[in-house]
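Notes to accompany the following structure.
Missing here: one protein chain of the complex. Every other protein chain is in place.
Right after this comes chain A.
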Amino acid sequence: MPPSTAERLAPPVEAAPSEPVGAAHRRPRLPWWRRLSRDRMLVLFALPGMLAVLLFQYVPLLGNVIAFKAYQPFLGIGESPWVGLENFRIIFNGDPAFLAALRNTLILTGLQALLVFPAPIVLALLLNSLFSDRIKRLVQNVLYLPHFLSWVIVVAVFQQMLGGSGLLNNFLRTHDMAALEIIGNPDVFHLLLTAQIIWKDTGWATIIFLAALSTVDPQLYEAAAVDGAGRLRQMWHITLPALKGVIILLFILRLGDSLSVGFEQIILQQAAVGRGVSEVLDTYVYNNGIVGGQWGVSAAVGLVKGVVGVILVLGANKVAHIFGEQGVYKS
């Protein structure tokens, strides 16, 4: 007897086995081939997407076995000899290029956590404290425009503005001041990268925080005002706690990605400042692996980076649970 449409569409009643709700609710679970036949269209719908995910996200995981082999392209993955942990030994025994890459990655991660992460929060608080809805929306629309540009354009814009013959230096020169060397200066490169990220993505990130702030009941502010709270106190007791959940969630997600400090943005500018300050783990893998042909070592670096990222996400989620927040997923 084919199951009725109500049975197919309603969520299954997964009541506890001991619950005698009534004969109508007790329904034996169909054998799997019956359920497959019943849901065949849905499974068919999901198939292309699942194949794409499995192929492009999960199969490459198997390719990480290259980290344990001395991969040579003409031998292929299967025939290349196993070398165990030799690739990892090369990295951790102080390959100077790797250490420089690691150092730059950590510096940029720190700068991003310190400057890039709080910037949209501050901006969201600032925008939220505006009284005119129209100005709020206008400023928001202006500020999130750079998010839609590609890094190529953003780097080109920065070069036009801050470069040797850019807008800023022209202005300084015509006013008889010394020109500032910003583009191509290794000493300020990390700050330049951070500034570029802030310019590009702060406006977009404020959208999420503003959405969280807009769910706060205005009566809370009124009640606080009746109790005598000034603006700063209201912000501390009402506005910031409303953001707490969103901030923690985004911080956890950011943490998992924390060793990825940018690739396109850095590769575009690497030639101008040299590898010493600009090499990060991702560019190291690219330059040494795909361009330089050291497949095994680079795959090892990529594997270490991926594993550290997963550990960070799971660890941060656990910490969030300890603090009572929901985190990315409930354990």
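Heads up, the rule we're going with is that contacts are C-beta pairs under 8 Å (C-beta built on N, C-alpha and C of every residue); 3 or more make two chains touch, one makes a residue touch a chain; residues count from 1.
Convention: contacts and distances are computed from a predicted model.
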Task: Chain not present in the shown complex, as UniProt names it (candidates "Lactose transport system permease protein LacG", "PadR family transcriptional regulator", "Thiosulfate-binding protein SoxY" or "ABC-2 family transporter protein") - done: "Lactose transport system permease protein LacG"
Open item on the list: Out of A:Met177, A:Leu191 or A:Val310, which residue would touch the omitted chain in the full complex?
Closed with: A:Val310
- [ ] In the full complex, which bits of chain A touch the chain not displayed? Write them out.
- [x] 5-6, 8-12, 32, 35-36, 38-39, 41-50, 52-64, 66, 77, 123, 126-127, 129-131, 139, 142-143, 145-146, 157, 160-161, 165-167, 170, 173-174, 199, 203, 218, 221-222, 224-231, 234, 256, 282, 285-286, 289-290, 295, 298-299, 302-303, 305-306, 309-310, 313, 329
